[in-house]
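All protein chains but one are shown in place.
Let's look at chain A:
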Amino acid sequence: MIFRPPSLAPQSLALGARLSLAVGALLLALGVPAPTGASAQARDRLVIGMHLEPPHLDPTAGAAAAIDEVTYANLFESLTRIDARGEVIPGLAESWQVSPDGLTYTFKLRANVRYHDGTGFDAADVKFALDRARGPDSVNAQKAYFAAIASVETPDPLTVIVGLSRPDGQFLFNMGSNDAAIVAPESAATNKQKPIGTGPFKFDRWVSGDRVVLARNPDFRDPTVPKLREVVFRFISDPAAQLNAMRSGDVDAFPNIGATETLPVLEADKNFVVTVGTTEGETVLALNNARKPFDDVRVRRALAFAVNRQDVIDGAMFGYGTPIGSHFAPHRAGYVDLTGMYPHDPAKARALLAEAGYPNGIDAVIKLPPPIYARRGGEIIAAQLAEVGVRLRIEPMEWAPWLEQVFKGRDFDMTIISHVEPLDIDIYNRPDYYFGYHGDRFAAVMDKLSRAIEPDARAALYGDAQRIIAEDSVNVFLFQLPKAGVHRAGLTGLWENSPVPANDVTAVSWK
């Protein structure tokens, strides 16, 4: 998935000036109430700020990351679970066995699990949820996760046997995603507005446009979880307003702050802790491999030599972000550092372009979606490419037309986008994917990977895959999108990295 929901462009706002006396008098005349002391907060309550409001709260019926950022692990649980390091750990299944051929998964479910509405949880719920997600009427945004499932059997209330039609090395990870949340037949239809899960928090209320409130689930199977009594998610999209909400104490944490330029202000204040972690977002300058002149590998390599990654990171991301040389997250097993393959070398870029038959350069259009990394990154890249004779016309776009034209219509030369789905290098094996790449060597590696189960073999194959697409310079690989967050000092247990979109607050507490 590379979908990032719409965001507001940051406004450049000048701060600091004196207020007119007239307005001060006006406020006094209103009889402004006495100070309430916004910072005097009970220490079992947490207010988390989020950039976007979720459209609804059913993770099995939408791609918006904001849904996961409220509900994952807090409200809903899946068979397995992804922890802060991106490892697969037990979720609603306390253990599982995989048959040697990789085709049969036997899950042993936890006993004494209940949904928030009091209904019981057993194997029938798991069968219902999986069959619903893969069924013909499914509107699951990640329906492909369930594509390999051939059968779901429930020999007893605490055992589920899932039969696959082909081995799927990602199956356990995918079953830990929020898209695979085990929803109950009694509440599945109403989860969008009144989510009913099995997690340690239950839904309390939703003030439309402002906040979602979760309350501790007193009947949770583990009485030591969660530590907080109440968690409030507040939706603040304007970067200046985000900063103000942190500084005024209205919000305790912004796990994913949109505008990295506000971080230095918060970093300088000892009341706040700034963390910069990793995400699964490989940010690339995507090239339309199916269109001239980008169907020529020499042109694509020339572009890679022309782009200076570090300048893009410094200019577009205020220095936050790790350079990448292929489509793979640096924190994952099997990562190979290929950032040295195309060092910044404008002369070489010009020579390659001339060799490919473009001694006078190229004219092209770059279509940029709304995120800051794309808009700012696009301007910097346009300047860098101009040095080697590649003249870009910048076309900023909203999400909807971007999806329609670039992603679906494949009507583009270049674009900048972050691919946020974990381990998604297999997108280079889809000939109908938007950047239009096909390579036989790559397809062969992917074929082996789909049958490899042993971790070392998988890591080696992932390494080969990274090298092939870097050599073919399919896209210009820029940087791994950082997860830049800030929270009040004294708060522990928030995820620093973002292996899946989530604000898992089940282990969060105040010191």
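In the analysis below, a residue touches a chain if its C-beta (ideal position, glycine included) is under 8 Å from a C-beta of that chain, and two chains touch if they have at least 3 such contacts; residues count from 1.
Just so we're on the same page, contacts and distances are computed from a predicted model.
A.B. asks: Tell me the UniProt name of the left-out chain, picking from "Phosphonate C-P lyase system protein PhnK", "Sarcosine oxidase subunit delta", "(2Fe-2S)-binding protein" or "Peptide ABC transporter".
C.D. replies: Protein name of the absent chain (UniProt record): "Peptide ABC transporter".
A.B. asks: Among A:Pro100, A:Pro136 or A:Gly340, exactly one should touch the missing chain; which is it?
C.D. replies: Considering all chains, including the one not shown, the answer is A:Pro136.
A.B. asks: Given the contact definition stated above, which residue among A:Gln405, A:Ser450 or A:Ser509 touches the chain not shown here?
C.D. replies: A:Gln405
A.B. asks: Among A:Ser187, A:Ser237 or A:Thr339, which residue is in touch with the absent chain?
C.D. replies: A:Ser237
A.B. asks: Need a quick check: the contact residues on chain A for the chain that isn't drawn.
C.D. replies: 1-3, 5-6, 8, 11, 13-17, 19-20, 22-23, 26-27, 30, 32-39, 53, 55-56, 62-64, 136-144, 192-193, 207-211, 234-238, 240-241, 244-245, 247-250, 398-401, 403-405, 407-408, 421, 434
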